[in-house]
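Part of the complex only, each chain left as placed.
Read from first to last, the chains carry the letters A, B and C; within each, the first residue is number 1.
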Amino acid sequence: MRILVLNGNTTEAITAACVAAARDAAAPATEIIGATPAFGPTVISTRAENAIAGHAILATLAEHAGGIEAAILAVSHDTALDAARQLMPCPVIGMTEAACLTACLVGGQFGVLTLGQARPYEELVARHGLAARCAAVVGLPLTPQQAIADPAAAEAQVLAATTAMAERCDSVVLAGAALAGLAARLQDRAAVPLLDGIACAVKLAEALAALHLPKPRTGSFAAPAGRTGLGLSPALAALLSGG
Amino acid sequence: MRILVLNGNTTEAITAACVAAARDAAAPATEIIGATPAFGPTVISTRAENAIAGHAILATLAEHAGGIEAAILAVSHDTALDAARQLMPCPVIGMTEAACLTACLVGGQFGVLTLGQARPYEELVARHGLAARCAAVVGLPLTPQQAIADPAAAEAQVLAATTAMAERCDSVVLAGAALAGLAARLQDRAAVPLLDGIACAVKLAEALAALHLPKPRTGSFAAPAGRTGLGLSPALAALLSGG
Amino acid sequence: MRILVLNGNTTEAITAACVAAARDAAAPATEIIGATPAFGPTVISTRAENAIAGHAILATLAEHAGGIEAAILAVSHDTALDAARQLMPCPVIGMTEAACLTACLVGGQFGVLTLGQARPYEELVARHGLAARCAAVVGLPLTPQQAIADPAAAEAQVLAATTAMAERCDSVVLAGAALAGLAARLQDRAAVPLLDGIACAVKLAEALAALHLPKPRTGSFAAPAGRTGLGLSPALAALLSGG
C-alpha cells in the first residue's frame, strides 16, 4: 500500500521529519512517499497562509492522483481537507482529524494541546463536527523557537499541561509540528493517552484503504467533472475537468 | 493480534455470523475469537433489553480480560460501550460507533439506515457526540422476519433508501444485524459508500491496538479499583476490585 | 398512593435512609415502600457499576409491577431510568432528574453540586436534555468518608460552594448520597434554593401519579411484549414477554 505524506508548507525539512514519523508508524507492507508543495507559505500559521496553502496542497496532490492508495495531509490545520477529498480518487486524511477520531475510539472526551493560539484548533474541531467530544483546547504560551531552544523545559511544560487537562480530558491530542514526536516520549509519564497526528493518520489511512470504499457518485464530495480555470497546473486542471 | 468479537445477545447463530464477517475483514495476522453471553436477551431491541445486556456484556468481557488485544461489541446499539471501556484493560470498539467514525474519515455527513425504529440510533449517534456529522437516520418499515422471507425485495428497499439518503448523506451506515453483509453486496449499485459495522470495527480495532495506547490513569475511564458487589461473577468481581 | 423507593445498590442502610427521607417529604396519604436489589454493586460510582446496577434495578422493579402507583430510583445517577420507564406499568422518576426538573420550575438556570467527579453528572444532565438549563456542575474534592468523618467541615465546604455557584446559578441541586439531607439543613444560610433529589422525586411522583396518564402504546417507551431471554428472573422475564 502506497500512502502519500504531503507537507502543506514549502519547508523540506518538515516533510522529511513527517515522512520519518510516518514510516515509524506504518505497517511493514506500507510504503510512505513524501511530497512538498512547489509554492506557498514557508510555515502555515495564519488564516491567510492557510488559504494560500489550500491551492498549493491541491496542486501537489494532483501530481500523485492514481499513484497512491491514500494521502495524509501533514499539516496540523488539516488545510483544504474537504477540497482534497473531493478532488482526489483515493482517501485523504488530516493529521489532526485522525488524532481526534482516534481519541473518540479511545473513549470519553479529548483535549487538544498546542503551542500558541488555541482558537484555530477550536475552529478546526468544530469544523470536523467533533466539538461535543472535545473538552478543552489549550494553547501553551511558548513559541516553536523557545521549544527548540530548551526542549527539556518545553517537555516539562507540555507534560504539566496534559496533567492539568486530564482533569476533564480522557486523552490529549498533541497538535502542531513543534510537538511532533512528543507523544511517544511523554506517554509513560502522562495521566492519559497522548495522540500523535502522524501516527494516528497512518494507522487510519491503512484501515480506510483496506476497506476499499468507492467515492460518492453524487453530492459535494463527488469527483469534479467539466470544471475549467485559468493558470492552473496541468495535473490540477486535468482532475477538475474529470478527464 | 487477538480480537474478541462479543455478541451482546444469547443467540449463538448471530455470534457465528459476526465472527465470520470479522474474519473476512481481518488482516492475515489477526485472530478473531467469538463470545456469547451466558444470560440476557435472546435479541436486543428494546431499552430494557439493552440495560440487561449491559450486565451480561461486562460479565462476558471480564472472562477475556488479559487474553485479547482488543474487543468488538457486535451489537448495533453499542450497548454498555463506555462501561466496557472503563472495565477492560484493552481497547473496546462498538460496531456502529466504528462505522460512524469511518464515515467521518470518508468525509462530509453520514446517514444511518436500519430496519424498524430510527430513534434508538438517533440517540446512539448523539451519545457518541457525532450528531453534527449525521444528516439522517432512517428506519425502514420492514421487520427482520420480512427481510429474511424475501431478501431480494428487502435489498431493493435498502438500495432505494440509500439512493434517497444520498441527497444529503455522503455515506450511509447500515445498522442492525438484519443488514449485515448487505454493504458489500449493494456497494456497486449504491450512490455513496456503504459502511458495515463489523468490517469497520475490525479495521479500527487493528489500528487502535497497533498504537499501543495506555488506559487513562485518572477520570471516569480509569480502571476500577476497590469496588465490591453482591452476586457478581468471579471474573467481573475481580476486575472491579482491581485485583 | 403507594410509591416504591428503590435503592440502586445493595446496601440496606442507604435504602433505609432514602425511605426515611421520602417519608418526610410525602403527603399524609402516600405510602412509601423501600426496596434493595438482590445483586449488584455495594455502592454505584463507576461506569461499570452503573451498567451492572441497571440489570439489578430492572429485576427489582419487576417484583413490584402492579403493586405500586409510582417508583423512585433512589440512585443519584438515575441509573437505567429510560429502561425502567419502558419496562414498568407505572411512572418511574429519577432522583436527580426530579431535582433538575424542579429547578426548572423554580426558574432560571440551575447548578449541580456533588462530591468527587463532576463529569458523570454533566453527562446525566445532558442525557436528560437539560444542559441548556444547567449553568454549572461542580464536584467538591471531598470523599464521602471525609464528609462523614468531619460533617461540620463538609457542610461549610458545601455551603461555600453553593455561595460561589449562586453567581451563575439560580438554584443548586445537591447530588449524591453523601449530600442527602443537607439541603434542608443549609437552606437558611444559602443564597439560592437547594434541591434535594428524594424530596423532589416524592412530590413529582405524587403529582405525576395523580394525573393518571397512560403508557404510550407505540415507540420506544411502549411496554415490551414477546421478548425472551436466558437466565432472567421470573418477574423480569414476565414483564419482557408482556404476559
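We take it that a contact is a pair of C-beta atoms (placed from the backbone, for glycine too) under 8 Å apart; a residue touches a chain by one contact, two chains touch by 3 or more.
Everything numeric here is computed off the predicted structure, so don't read it as measured data.
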- Query: With 3 copies in place, how many does the full complex contain?
  - Reply: 6
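We adopt the following convention: only the chains that are shown with their structure count from here on.
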- In whole angstrom, the CA-centroid distance of subunit A from subunit C equals 44
- Query: So what's the Cα centroid distance for subunit B and subunit C, whole Å?
  - Reply: 30
- Message: Residues of subunit A that contact two or more other chains, please.
- Response: 168
- Interface with subunit A, subunit B side, in the complex: residues 25, 27, 81-82, 85-86, 91-93, 97-98, 101-102, 104-108, 128-133, 166-171, 187, 191-193, 195, 199-200, 203-204, 206-208, 210-211, 213-221
- Item | Sites on subunit C touched by subunit B in the complex | 10, 37-43, 45-52, 54-58, 80, 82-87, 117, 119-120, 127, 219-221, 224, 227-232, 236, 239-240
